[in-house]
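Missing here is one protein chain; the remaining ones are kept as they sit in the complex.
== chain A ==
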Amino acid sequence: MSSLTVTDEQVSAAPGKVIQPAWVRVMHWVNALAMILMILSGWQIYNASPLFGFSFPREYTLGGWLGGGLLWHFAAMWLLMINGLAYLIMGFATGRFRKKLFPITPSGVLHDVRAALTFKLGHDDLTVYNYVQRLLYAGIIVVGVLIVLTGLGMWKPVQLHWLVTLFGDYPTARYIHFFCMAAICAFLVVHVLLALLVPKSLRAMIIGR
């Protein structure tokens, strides 16, 4: 069964039920802002010495030039780091990760991917994530941790040389940092698209229910 819009029936069916607790909503939107700031300033930094044969359009970069991009990047990183750490702590402490993201089984993922591609994936109960959601949400948390760790290593390659070594060397950390950004951007596209297709999920992330 597929439901793409919110009907009155569904709303009244679960009147007081909180789908997304306040801390999740606050951290989600803080993270959204931090991510956008990090990505746009990151593109500015990338453009100073592109890893591949392309640059990001100037209109979508932040800071005006490399120096400005770096200032934005090293300011927004606090927002991303503190919010991200708080989210990880809360996610583990409240059991949210365990309850909502696990288990992730290959057969479950396969089944739900097939259902999603044939538009048969239901979204009736927003409190339960399907296997595709679980995989993507858990995956993007791992990517988030990776991008922060490679970022820290590139920011302080002398002080945190062990972190750089963990990823191979400095240029490798730079590539991993880039691909994590690409993964986040791809996630963002799918995530926003699906939120628009299932507007009640967007509403739940704003007002909680």
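What we mean here is this: a residue touches a chain if its C-beta (ideal position, glycine included) is under 8 Å from a C-beta of that chain, and two chains touch if they have at least 3 such contacts; residues count from 1.
Methods note: contacts and distances are computed from a predicted model.
As a check of understanding, state which of "Oxidoreductase molybdopterin binding domain-containing protein", "Na(+)/H(+) antiporter subunit F1", "Sugar ABC transporter permease" or "Zinc protease" is the UniProt name of the chain not shown.
"Oxidoreductase molybdopterin binding domain-containing protein"
Touch as defined at the start, partner being the missing chain; which of A:Val18, A:Leu70 or A:Leu88 qualifies?
Once the missing chain is taken into account, the touching residue is A:Leu70.
For the chain left off this view, which of A:Leu62, A:Leu121 or A:Ala204 is in contact with it?
Residue touching the absent chain, from the options given: A:Leu62.
Hey, which chain A residues sit against the chain that's not shown?
Residues 36-37, 40, 44-46, 48-49, 58-68, 70-72, 74-75, 78, 154-159, 161, 164-165, 170-171, 174 of chain A touch the chain that is not shown.
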